[in-house]
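Can you keep this structure in mind? I'll have questions shortly.
Shown here: the complex without one of its protein chains, the others still in place.
Let's turn to chain A:
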């Protein structure tokens, strides 16, 4: 392709070395047990893809790939991405892959499809993610599970009765779902409390990040930024966690929830992300596909970098991967922090943002841990300018795609406002993830 007038998504373009974000769609993020309590991950993901399809007139089209995942995976949701495609308005011959990299799942998905597009293997794809903490899978006790499996194989009613007779009331109690780190047994919040201690992160510093998140997200909603990025779902039209009227005093008054065994706990429900339900998707394409289909790219996906840290032996904080991934990414691209117009640091906890910024600014950290010069101090006016997870909510798998679509739109707006600026408008994303991981991505418009 693509000199012909009729675009043919089935025949990818020859490699042209670029992948662009064409647009995005998500549903408003809900609080756990709230608006989406009765919705499955599959339904949320399907609806989110359908919203994207409607926005770009892709009904009945065959895309190169849909790559999507969730963190809290039901066994019934095996092949989640493909099932979502089959339930969507896309052509059922669109292939799909289900993947998972904890909270960086959908950013990882976008990285993957961008690479395939850059290589010319695909010309258009959807990267997406979803999570429902309301509809979290319940794990049953080992004894009950084994009996149930045997029950399934039992041939006679008597066999079944005998098997059921082996069960004790205690066996019926479900194992509470949790996202604790399997190797440390600590929750993410407890891990972050340790990191906050190590980096001297204050309550004030965290509450400041939380307040800015709510204010910026509320302003972005008022500004209509999300008219082109969000499709309502089940009657919810805005992110349910957003508190436009919250104040520093209100945040300061909250009791602490993590690190309470420390002498001076700092983490509250206000500066930690709420458990959330939601889904987000991004349309990534080659510039040729975008042109052939009449779409103006929002931003180019330039590069990405993953990092992992050894949190198990306490060498580094669980959620500090972004302190490594971003400096390495910028160093590879020969860029300094002042070359970056907008920075998105996923607010898993406000402490992650504060500690990551502190690490970027630290010469000692840069030399000892990275062997690179320090990035320096980030101007807060460039950080999470349209709010982030603290205010929007954080359905694990959906967060990367949410941030990617939002940042691409923000960069595109800046480009439209200043078309003559010679150097590109650049943005960088840092998303930390369970298991001590992180993914960073660089965009430009």
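Methods note: contacts are C-beta pairs under 8 Å (C-beta built on N, C-alpha and C of every residue); 3 or more make two chains touch, one makes a residue touch a chain; residues count from 1.
The definition used in the following text is that contacts and distances are computed from a predicted model.
For the chain that's not shown, choose its UniProt protein name out of "3-oxoacyl-[acyl-carrier protein] reductase", "Putative membrane protein", "Xanthine dehydrogenase family protein" or "CRISPR-associated protein DevS".
UniProt protein name of the non-displayed chain: "3-oxoacyl-[acyl-carrier protein] reductase".
Who touches the missing chain here, A:228, A:262, A:333 or A:369?
Result: among the candidates, A:228 touches the missing chain.
For the chain left out of this view, which of A:38, A:157, A:185 or A:294 touches it?
Residue touching the chain left out of view: A:294.
Among A:60, A:200, A:244 or A:314, single out the residue that touches the unshown chain.
A:60
Which positions on chain A touch the chain that was left off?
47, 50-51, 53-57, 59-60, 89, 224, 226-228, 230-234, 237, 293-296
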